[in-house]
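Note that one protein chain is taken out, while the other chains of the complex remain in position.
Chain nomenclature is as follows: A and B, assigned in order of appearance, with residue numbering initiated at 1 for each chain independently.
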Amino acid sequence: MVLDGSLPLAREVRSPWRDTWLRLKEHRMAILGLAFIVLVALSAFFADWVAPIPFTLQDSTRAYEPPTSEHWMGTDQLGRDLFSRLLQGARISLSVGIMTQMIILIIGVPIGAIAGYFGGRVDQALMRTIDVMYSFPDLLIVIIVMASMRAAFRDPRASGVMGVLASVDSAFGGLLGVFVALALVSWLTVARLVRGQVLALRERDFIHAARASGASRRSILMRHLIPNTVGVIVVAATFGIPRAIIVEASLSFIGLGVQAPMTSWGVMLLEGYKALRASPHLIVFPAAALSLTVLAYNFLGDGLRDALDPWTGHSR
Amino acid sequence: MLALRLVGLTLISSIVVLFACTPSQPATKPTDVPKAAESSKPVEASKPAATAQPREQLFRVASTNPPVLDPGLITDAISIDVVNNIFEGLVAFDDKGTISGVHAERWEISPDQTTYTFTLRQGPTWSDGQPVTAKDYEFAWKRNIDPKTASDYATTLYPVKNAVKINTDGMEPSELGVKATDDRTLVVTLEEPAAYFLRLASTWTLFPLREDIIAKHGEKWVDPDKIVTNGPFLLREWKQDAQLTLERNDNYWGPKPTLQRAVYRIFPEGGSEQALAAYEAGEIDSLGTTSFQIPAAQIGRIQNDQKLKAELKEYAESGTMFITVNNRLPHLKDPRVRMALGAAIDRNLVLTQVLRRSGTAAYTLQPDGIVGRKPDIWQKEDVARAKQLLADAGFPEGRGFPDLTFTYNTSEDWRLLGEHLQQRWKDTLGINVKLDNMEFATFLKWRRGDEWKSLGHTFRGGWFSDYEDPNNWYNVLWDSHEDPGMFNTGWADPEYDQLVKQAQSELDRAKREQLYGQAEEVLARGYPAIPVFHYGGRTLVKSYVTGFAPTRVLGLVPLRAIAIN
Partner (left out) sequence: MGQYAFRRVLAVFPVLLAVYTVTFFLFQITPGGPWDRERPVPREVVENLNRKYGLDRPMWQQYVDYLAGVVTRFDFGPSYKRVSRTVTDIIGDFLPTSATLGIVAVGLAVAIGIPLGVLSALRPNSALDHLASFLAVVGYSIPSFIIGPLLIWICALWLGWLPTGGADTWRHYVLPAITLSLAPLALFARYTRSALLDVTHADYVRTARAKGLRESMIVVRHALRNALIPVATIGGVITAEIIVGSFYVETVFAVPGLGRYFVTSVTDRDYPVLMGVTLLLAGIVAIANLVVDLVYATLDPRIRYN
C-alpha cells in the first residue's frame, strides 16, 4: 500500500457550490418552481411583447367581460385586457417581493445571529429594541415616509442624489418609499427567528467542538451557526415575499401603493374583491398567479434547503 | 402509530369545523331588547317570503357608525340621518320646497326681514316629559355658536346677529341675536335680510337642546341611558360598531309613526360588499342611502336578476361632482382651456360604464332645484369644439400643454374616473394626464395648503347642498371671499361677487332669482371648475317596505314615513 498520495482518487472533489447545484437539480419540484418563477419573470420583463393588447387600452363599454378568445382572461373595470394587466402587475409584485425581502435578510439575519450568539445584555438590548420597533404603527411610518418622499421627488428642482432616487422611484411606479418603509418594519421577524435558532444551536456538541478546536467567534457564526439557520431563513423568505406583495396591496387600500395606471397583483386583488360575486375572473386570475408563484417559491425554498446541506457542516 | 394518531387529530379538527357549518336550527336574529316578539324569519334570496301574519314593524338598514350624535357637533351624513329622526326643530321643508311648521306653529317676519318671531306649539315634549320651550332653542343656538363648542356647522348660524363675531372674534355667546321672550316665543334678529334663513332653521344645528342634561353629563349626554330627545323616535340602544336601535316615541305630540323599531346595522366604512351580502341574505331590509353605494362591479348582476332589479330604488340628490381646477397656473388660466377639458368628457359614458352609478350629466355647477341655474348656457359636450377651444387658447392638438395632474383621495370611484379621463383627454385633446392619489387626510391637508395653490393642477371636487337654496352654492362656493376657504380655485370676478352679495339680502323673490340668474351667466363664462355629473342615489329596498323616500338634500330617510307590509 503506497501512502504517498499517488493513489487515484475514488471520486472527484467537488466544490460546495457545484454540490449544491447538483443536489438542487435532483429535487424535481424545486426545479419546476424555479422554472415557473423564471418564466413569470421573463414574461413580466418582456410584457410589452408577450401581451397582444396594450395594458392601458380602455374600452368602458366592454368592461367586466369574462374570458374570450380576444381577451384570454377577460376584461377589467375599464375594459382593459386582464392578461396584459396581469403581466404588468407581475413586474411590480415580483420586484416588491424580491427587493424588500433582500433588504430584510441583509438587516435581519446578522442582527438575529448576533443577539442569539452573544446572549446576555446584547441579546436583551437588541430584542427589546425590536419589541419597540415592532409595536409602532407601521402605517404611520409608511405615511410619513411616503409623504416626505413625495414632497422631495415632486420638487422640480430635485437634482443629484434626489434626482436619481426620483427616477428610480418612478421606474418602480412610485414604490421606492414603500420598499424602504416595508423593509424597515419587516426585518424584525427574521431577526427573531434567527436568534431563536442560534440560541438553541449554540449549546450543541458540534459548536463546543469547534470552540474547543480554537475557531474564532466570527468563524463559528459564519461557518456553523448561520448556515444552520438556513432552513428557517428560507421559509421566512418564501413567506416574506407574498407578504410584501399583499402589504403593498393593502397600502393601496389607503392610497400609498402603486400609482395608477401601473398596477400590481395585490392591487388587482383589491380592486377585484368587490366583483367576486359578479365577475369572479377579476379575482381568480390574480389569485391563481399569486398562489402559483408562492407555491413555486416554496418548492424552490425546499430544494434550496436540502441543497444547502453541504454547508451545514455537521454529519448527516 | 403516530401517523395514524395525527391523521385522526386532523380529521377530528376538520369535522369540528364542518359541524359548525351545519344548520341546527334556523338562524334567529340576535335579541337585544325584549320589547316586541322576535319572530322575523330569515328571508333567503331564492325563496319567496311566506307571510301569513302581518310583519313586525321593524326596519333594518345598513349604515356606518355615526361618530357623533350631538346635533351641535355633527360632521357627517349618517349622524345627520339619525339625528333627524330623534330630534326635530322649528320648521321643515319638503322636496318641492314647501315649508311646514314643526315646533313652530306660526312665525312672523318683520317688514325689513331682519326679525323673525316664532310662536311655538303647545304639545311637543322631551323624551323625559318636560315640554320643549323657546329657552331650549335659545340655549342650543348660543351653545353651538360658542367657539368653545367648536361646531363644524356653526356657519349655519352666521346670518344671526353677532354670530360671526362670537364664533371668530371673541364676543360673548350671550350676545347672539336670539331671545326666548317667554316659553313659547322665540325672537330672532338677523345681521341683514337673508331669504334662506328659514331653510337654515330646518337644519340640525338649530335644533333645541336641554341645558340641564348637557351640564350634568358633559360630552357623554348622548349615551342611550342619558340622552333626552324630542323627535318621533327614541334612541333605545347603541352597540358601538355593531348596531344602533331606534324606537317609536309613543309620547310624540304629532301623528305617531307606523314603524315600531328601526335598527341601523353598522358595517365598517367601505363595507358596501358586506352590506350587499347581508341584504341578499335577508338580514337587512335596505342598503340605506347615506353610507353605501352598490359596488360598480355588482350592478350588472343585480340588473340581470328579476327580483333584485325590482328592489332597486333610484332617487335624485342635490349635489354636483366637479373637477376643481387651479385657475392661477399659466396653462389653466384661460377659461377656454377649462371649457375644452369639460367639453371633451362623455358624461353619460362616465356614469353608465365607468362609474356605473346613478346620476345625471352636469353642464352647470348647480344641481336641479337651485334657483338661478341655467344649464343651457354652459359649454356643451362637443369634442370638435373642445379641440377648437384648446387650439384657440394656444395649444393646438395639445402641443405645448404640460402634463396635467389629476389628484384624488384613494377610492375606487375616483381611480376609475381618473384612469378614464387619462385616456379620454389623451385621445380627444392630446393632453397627457398624470394621476396622483393620496391618502385621505393627506389629501385634505394638501388641497388647503400652499402646495395646491402654487403647484396643483386639478383635483376631484364636489358639493352637496346643506340646504336647498342658491345661497349654499353661489355665495358659499364661488364668491371670491369664500373661494380660498372652499375650493381655492383662484377664480375671481368682481361682477359676480357684487351680484351674489346683492342677491343674498334681496327681499323680493323674483328679483333675487333674476340676480342669481345673472350670476349664473358670469359663472358660465368664467367656468372656474368642470362640472361632471349631478349626484343621484341608487339603493336596494325590500318590496315589503313602503314609504321609503330619501330627501333630495343629503338623501336622508325620514323613518316616520316608513311602514312594513
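Couple of notes before you dig in:
The working rule: a residue touches a chain if its C-beta (ideal position, glycine included) is under 8 Å from a C-beta of that chain, and two chains touch if they have at least 3 such contacts.
Nothing here was measured: the structure is a model prediction, and the numbers come from that model.
Hidden chain, full complex: it touches shown chains A, B.
Across the entire complex, the residue among B:273, B:419, B:436 or B:469 in touch with the chain not shown is B:273.
When you scan A:24, A:41, A:102 or A:147 for touch with the missing chain, the hit is A:147. Where chain A meets the missing chain, the touching residues are 27, 29, 119-120, 123-124, 127-128, 131-132, 134-137, 139-141, 143-144, 147, 189, 192-193, 196-197, 199-200, 203-205, 228, 231-232, 234-235, 239, 242, 246, 249-250, 254, 266, 269-270, 273, 276-277, 283, 287, 290-291, 293-295, 298-299, 302, 305, 314-316. Listed by residue number, the positions of chain B touching the unshown chain are 1-3, 5-7, 9-10, 13-14, 17, 20-23, 27, 30, 42, 44-45, 65, 67-70, 73, 75, 147-152, 154-155, 167-169, 219-223, 239-243, 265-271, 273-274, 277-278, 280-281, 283, 439-446, 448, 485-486.
Criterion: only the chains that are shown with their structure count from here on.
Interface residues of chain A facing chain B in the complex, by the touch rule stated above, are 56, 58, 60-61, 63-64, 77-78, 143, 146-147, 154, 252-256, 259-261, 271-279, 282.
Those residues of chain B that touch chain A in the shared complex are 272-273, 277, 295-298, 300-301, 349, 353-354, 409-410, 412, 415-416, 418-420, 422-423, 435-440, 442-443, 455.
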